[in-house]
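Only one protein chain is missing; all other protein chains are in place.
Then we have subunit A:
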Amino acid sequence: MRQTETFSLILCSTSPFTSLPLQPPPTVIWNFSPQPTSTSTYNSAILDCQQKHTTKLDRISPQGRQRICNSQRVVNGRGLGEKHHPPSFRYFISSLRIMAPPTGPRGSTRRSASAPRGSRGGGISKRRATTKTDRDGDVAMDAPLAGGANGNPVRGGVTRGGRGSRSGRDSVTRSTRGSSRIAESIRNYGSDPGRASKANFNRAILKVHGLRDSKAASNPDGGRRGLLDFLQRKAKTVTIGKNVVDGDFVWISVKKDDASDVLRLSGFTYAGAVLTITETDEKMPNPEVERMSQSALELKKNMTAVLAKRYDAEQRLLDLSALGADNTLVGMGTFDSQSTAQKAFQVLMQIVGLQYKRPDEKKEALQAVSLARNDIVDVEQVFTLANALPDLKRLDLSGNNIETLSKMSKWRYRFKHLEELHLTGNPITSQPNYVLELLQWFPSLQNLNGQQVRSMEEVAASLKALEPTPIPQFPSNLRDGNNNIAPQFLQAFFALFDTDRARLAAEFYDDDSMFSLAVIPNSGRNLPWRSYMKFSRNIHNFNSRNPQLLQRLFSGGSQIADLWKALPATRHPSIEQTDQWLVDGHTFSNLADPSGQGESAMGLIIIVNGRFEEADTATNTFGTRTFTRTFVLGPSKPGNPPPQHVYRVISDQMTLHDWTASPPPATPPQLTVESQAPIPTVPIHPIISPIPVPSPPVGALVPDGNMKAQLIQELSKLTGMTLEYSELCLSGAANWNFDLALQAFEEQKPNLPSTAFVSAV
């Protein structure tokens, strides 16, 4: 258990980790600059804000908060609210609302399918205007500092034209809605990259070069729309999906089938420039990131700086304690209201997620989080931690204000791997039974408030208890009426299938025999499926009118032999290698009597789970496949030509699945191919399966009487022990686990008295 080793190490050296001094990280692990841009006007604005304004809504009395809220409501009419809003807040408002693409202010940019914001009534032109303002550089930011409370002459003049008269009111409205705007931008910021990263396998990504040099480049949208229209017109039926302008290239996504139509246009001239179109495997640049406004980028940068400052690579600890005292966050207006604080936390978590390409990287680099001293009342406020860092091992919540278990319940059954939790300094610690409850909620919890609360064994048991237990695995179960038909048939069958399929079909198949194969292609990682795909009769994917339903059912020995010829060469292990096969089956009645005399005939169904080596000369590939093959055997027809067996194959279904997770067989079957009467003997083959299998764990499903009787029978058969001894062996330490019982038998075999064995009785 690697995890627990890590755990104990950490436990000795750092617990409780809250007391550790805040250290700057020795190395910057965040993938971008840990510092905010030092020279921008923005930063001076932030600094300015920090000095001027330190009040946080969270920290002031409820009455005070009410007063502010009231005043905000009042100011919707006039600009009184300004004095309650620190410049930083205003910065937020003005900048966050500017999220439109940093493209030109006029023209038909709104037609882009992936424009990030929905329109807001008649605000379209207004929005474009503000974009312009933003690009002009710091106008929005300077405004609150320089321009004072009401309106902004620069902005009004430049962008609103004749509507300057409304600008004052506008800015106020904006201010009062500020926190929800922050939330909006934060929310949008957070959700966008996920959407963009979705891969679509039916689509081709093409890069178009040349737009920059065309006359259309001077269009308001950089000529993108025109180019797309041009391509769509020329390629006729093509629909262009997502598209992004990135540097000199326009990236477009089209249906895979349409790609050639568009690629054909390479070399065409568009608005005086020659286009070059190429297909690419690269991922389309993220349009949301590209369109992310300057302010959102600033936000991200700042948040990242906060995270970088608070990350301790050595401890793998993200110290988010006392966020309310963090100057950067305070300066950003993060704590201006409860909801803003929560949303800011969501953004922090989002940014944490972005730092790591793969979940396991994140899991490795971030194992501890401190949220100490954050005035948390309910973990709901910081719920996203559970989504961002589900594999967290250590969590510090000390010094918060969590009163009851219900205030923790949002995290119930989250943090499956949480080993250490600190709640010291929360009212909850005086609650009765809260420890017991938390132990159930967090199955890996070993250390609560510095106290050992559970042993490693107990953790293993509680983790096990979270998962259902698969039905235990037993050896092959072949009830073929004691005439040994099945083993003989299988031995002959697979030997011939590997060497002489024509002869096999002639010997065991007649005109009425059926064969079909089906593949589960997505399970295959080793070998291509091409050779089988065109014959696959997976009804799951067919409707009943599909002609392939008929075409892919092969009937009659000669048709079957023809098909087999087309399949890749195989090599099955010998049927005597019992650990390579799982064979179940039984006899059954009510098949049609081939002689036409009786009412019905007996049949035998045999289900084989196994694997074979494959050599596909057509594709020059070699490997192993797993398969399930089911035979229904019935009596031969009297008139069949020689060589005639007393039985024939009525039906033969093969499913190929290439299952590699835990390959069969799970347990060694006790299939014997001896022609003598099957006397139970101790098998020569290793009894303990060489493959680690999901065998029934200790304390799992305890079988009832019927199961027990069967287990006793099986064990007796395999070991040669008497039923009494078999029962003793199973009911002892093995606790009805067949594998364990076998193991115990192997160990104890020399010590057993001779009366323990059937032969000696």
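The definition used in the following text is that contacts are C-beta pairs under 8 Å (C-beta built on N, C-alpha and C of every residue); 3 or more make two chains touch, one makes a residue touch a chain; residues count from 1.
Please note the rule applied: contacts and distances are computed from a predicted model.
Between the names "Protein transport protein yif1", "NTF2 domain-containing protein", "5'-AMP-activated protein kinase subunit gamma" or "Nucleophile aminohydrolase", the one given in UniProt for the chain missing from this structure view is "NTF2 domain-containing protein".
For the chain missing from the display, the contacting residue among A:297, A:325, A:539 or A:615 is A:539, taking the whole complex into account. Within the complete assembly, A:655 is the residue of A:266, A:339, A:401 or A:655 that touches the hidden chain.
Only one of A:516, A:570 or A:737 touches the chain withheld from this view, namely A:516. Listed here are the subunit A residues that touch the chain not shown: 405-406, 409, 412, 416, 433, 436-437, 440-441, 443, 462, 464-477, 479, 511-512, 514, 516, 518-520, 522-523, 537-540, 542, 544, 549-550, 553, 555-556, 582, 584-586, 588-592, 596, 599-600, 603, 605, 607, 609, 626, 628, 630, 632, 634, 650-651, 653, 655, 657, 659, 661-667, 669, 693-694, 701, 706-707, 710.
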